[in-house]
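Only one protein chain is missing from this complex, and each of the others stays in its spot.
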Amino acid sequence: MNIIDDAIIQKYLDEAVKVSRANDAGEVAKYIPELSLQDPRQTAAIIRTTNNKIYSSGDSLHDDFTLQSSAKLVVLIGLLEEFGSEEVYKWVMVEPSGHDFNSVARLDQFGPYPSNPMLNAGAITLCSKIPGNDEDKMHWLDVWIEKLFNEKARLNTKVFASERRTGDRNRALAYLLRSNNMLEGDVERILEIYFTLCSFEMSPYQAAHLPYLLANKGKNTSGEQIISENTVKQSISIMATCGLYNESGKHLVNTGMPAKSSVSGYIFAVVPGIAGIVTFSPRVNAKGSSVRGSIILRELSNKLNWHFALN
Amino acid sequence: MNIIDDAIIQKYLDEAVKVSRANDAGEVAKYIPELSLQDPRQTAAIIRTTNNKIYSSGDSLHDDFTLQSSAKLVVLIGLLEEFGSEEVYKWVMVEPSGHDFNSVARLDQFGPYPSNPMLNAGAITLCSKIPGNDEDKMHWLDVWIEKLFNEKARLNTKVFASERRTGDRNRALAYLLRSNNMLEGDVERILEIYFTLCSFEMSPYQAAHLPYLLANKGKNTSGEQIISENTVKQSISIMATCGLYNESGKHLVNTGMPAKSSVSGYIFAVVPGIAGIVTFSPRVNAKGSSVRGSIILRELSNKLNWHFALN
Amino acid sequence: MNIIDDAIIQKYLDEAVKVSRANDAGEVAKYIPELSLQDPRQTAAIIRTTNNKIYSSGDSLHDDFTLQSSAKLVVLIGLLEEFGSEEVYKWVMVEPSGHDFNSVARLDQFGPYPSNPMLNAGAITLCSKIPGNDEDKMHWLDVWIEKLFNEKARLNTKVFASERRTGDRNRALAYLLRSNNMLEGDVERILEIYFTLCSFEMSPYQAAHLPYLLANKGKNTSGEQIISENTVKQSISIMATCGLYNESGKHLVNTGMPAKSSVSGYIFAVVPGIAGIVTFSPRVNAKGSSVRGSIILRELSNKLNWHFALN
Partner (left out) sequence: MNIIDDAIIQKYLDEAVKVSRANDAGEVAKYIPELSLQDPRQTAAIIRTTNNKIYSSGDSLHDDFTLQSSAKLVVLIGLLEEFGSEEVYKWVMVEPSGHDFNSVARLDQFGPYPSNPMLNAGAITLCSKIPGNDEDKMHWLDVWIEKLFNEKARLNTKVFASERRTGDRNRALAYLLRSNNMLEGDVERILEIYFTLCSFEMSPYQAAHLPYLLANKGKNTSGEQIISENTVKQSISIMATCGLYNESGKHLVNTGMPAKSSVSGYIFAVVPGIAGIVTFSPRVNAKGSSVRGSIILRELSNKLNWHFALN
């Protein structure tokens, strides 16, 4: 697998975005009311290669969108860096669950441990493990957002309010975790951390820094090691098996790019050693993944032969 | 990720086998009586690199063991080659299931489609799709075994008899599939194909040809394209998410090597672009994966930095 | 609760049948092809009181219909009589399952024991416990059919053939049972006993003898004790909690009459101490219970105050 010349990448990226725009399937997520206001037509894609080129296509490249589930990577990466994988895997497992992202039945039947950190139950558990008091935890999020995106954290307070108001399924998960001694502390306050995490916003252009870091073995554009190789391995592996919930298998077959989806419409994808990719388009399918984003990644994989199995 | 020099690979391989031998966890699989006779001490590992080197360590390198679930790759690859992935994915899904390899509850609750071709339900379905009459199907298996292992197919008739005699859970899966119109034909005869597939035997040394082919983008040592790049992509992706059933996630995190486990004690693993690896050791854990094999792969991944995410 | 005078019972029975005929919901069961040929308009009801009166209303009172699941009572009663409840409850549990009548997931997740003898898994298990060889078992069925219905057993061979041809879900249950050592012997031959049991036919008029016996504490019209009081207690209790599968609760609330439904359209109901009732109408709902039959029983319960709780 090689980095192909600039013109070809740009051409295939433009084509991929165009192909995706022909597809109007999926719907803007409605279960968080504030998200339902998003413009379904928006479609953007950014590629940041490990040789420091940036390619972009589509509209809304510099508009802000909340990270939602793609931010689960932030807490996972931060805790892996600070506590090590052995400790983190005492809190959550790393198995694809075969159930929906917010399944309470999964947790009750197969628990008490959350199946993986990409599920709501797993991410809530990890939020509870951020060290310190509430202010420390909020500061921790700011620090890690900035480290991974190279941008200050910005909270979308309307989305935050909407998440909190409608987050009963997450409350059910959190209380079930606590009833099994998997979670300590005040549930409502742990969830505030979780809802905050989900409600940070970035533009697609800015967001691409995180998958770029992962593709570049943890180093930033100056070659500085921002996150360790071990954390990179752990994170990309978890994205490969769990990043798109119960269509992770289909996604990996189609693209060979470990990725993390989000109901806001983001997909963060990694071509190890080659490129980080961010797509944004808010129409999501029943599994909570962006329809157009999936198409763009599949097109790029096929055209550029960017598939981890063809390394 | 680079192919490192010979002496280093051999040294780490020997060390990995030695480390694994210190671990006596797991038990020889008992649910197929004939398998329970295996010697629990046997431990072998082979690496075939894409630059045509072969490294081996341990005992029983040239003893024959039945392929069991690792043979599911044979029928998957053969059908992908002959029918294409679009057609094959009309028969089975490619999602990790989050349940045990032979779960009937999974199929009943989340079906009617088998979750993936690495589960018994999926592999039985694929066996039913091999074209022709019973003799044709048996011939098809011979042809594909020889193509992928570069060895004639040899059936262990005692294991075959043992599988057939004790295969009631597979019968339950097959009849449930047929009740949902997911399977056509005589169940007992379809299962004979499936039990035959599982009962082919190879030595670890011979078996390494298949993961080597996958690591080498489908080409054999002469550079001949034995299987297409698309089939390679599909197969390795499915191994990454589904190859070790409900510990596929943990395995990928630990090793970064897509793999297929088997209750006989085989694990077939792929380091894309670099090497195919086979480990054999018959003590398996509760999920049906070889304990020592998993340790060998983890050691190799760590020492040689062979992890797909660090491409 | 008292037996009211003849004219009133007949009047309410006629009214109940009339009310039920206004309802065209439900469909003739289609999963056994031969059953799908039944005339959806047929509606019959018989009451046999413990003071030896017989009331009937509707059409097809003397037409033959296969017993299907209502025959599960025959094997349960026969084995309770011959082996005692302690022994029988070593083979099956007596808990309502909360799942569909033919759920394989239930058995796999909550097994290895079948939840109760009114489910297919439970009845198949009981069929395997009928003593003797195949001929003995067939003879046993003849004997018990005649004992409980006071009529010779008559097999509908077309329905039998249809059941056997399409019984794959039952095969899945049986093989799953056998894989857990809950069933011994040749599955196909055990199922022939089960399919035979389901395919005996009786007219509604004749069928009413069985619920009458149960209502009459096991005695026939001559006062002879045909089945023991203990068997009567066991059978009626199981009908109360499990007889209509996952709408047993709703049925008992609506009627207070322990009953056993059947996809052919039969419902056998018991008003302890008062009357046995049989309804027949082949339109069944999603749970496999006759829609009109349920209405008739509810009407009778309300009008005659025949509800076990108002004893």
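Should a chain be cited, it is by its letter among A, B and C, assigned in written order, with residues numbered from 1 in that chain.
To be clear about the criterion, contacts are C-beta pairs under 8 Å (C-beta built on N, C-alpha and C of every residue); 3 or more make two chains touch, one makes a residue touch a chain.
Computed from a predicted structure; not experimentally measured.
Chemist: What are the shown chains that the left-out chain touches?
Modeler: For the complete complex, the undisplayed chain touches A, C.
Chemist: Kindly state which of the options A:S103, A:N156 or A:N246 is in contact with the chain not pictured.
Modeler: Only one listed residue reaches the unshown chain, and that is A:S103.
Chemist: Please pick, from A:H139, A:R154 or A:R169, the residue that touches the omitted chain in the full complex.
Modeler: Considering all chains, including the one not shown, the answer is A:R169.
Chemist: Which residue numbers on chain C touch the omitted chain?
Modeler: Touching the missing chain: residues 1, 85, 93-99, 106, 110, 115-116, 214, 217, 229, 232-238, 240-242, 246-250, 252-253, 256, 258, 270, 272-274, 307-311.
Chemist: Tell me which stretches of chain A touch the chain missing from the display.
Modeler: Spelled out for chain A, the touching residues are 103-105, 107-109, 168-169, 171-173, 175-176, 178-179, 187.
Everything that follows uses one rule, which is that only the chains that are shown with their structure count from here on.
Chemist: Determine the shape of the graph in which chains are vertices and touching pairs are edges (line, ring, star, complete, other).
Modeler: Basically the chains just string along in a line.
Chemist: Using only Cα atoms, superpose chain A on chain C and state the rotation angle in degrees, rounded to the nearest 5.
Modeler: For the C-alpha superposition of chain A onto chain C, the angle is 180 degrees.
Chemist: Regarding the chain A and chain B pair, does the interface count as same (over half of residue numbers shared) or different (under half shared)?
Modeler: Same: most residue numbers at the chain A-chain B interface appear in both copies.
Chemist: Between chain A and chain C, what distance separates the C-alpha centroids? Give it in angstrom.
Modeler: About 54 Å, centre to centre.
Chemist: So, what's the distance in Å between the C-alpha centres of chain B and chain A?
Modeler: The answer is 31 Å.
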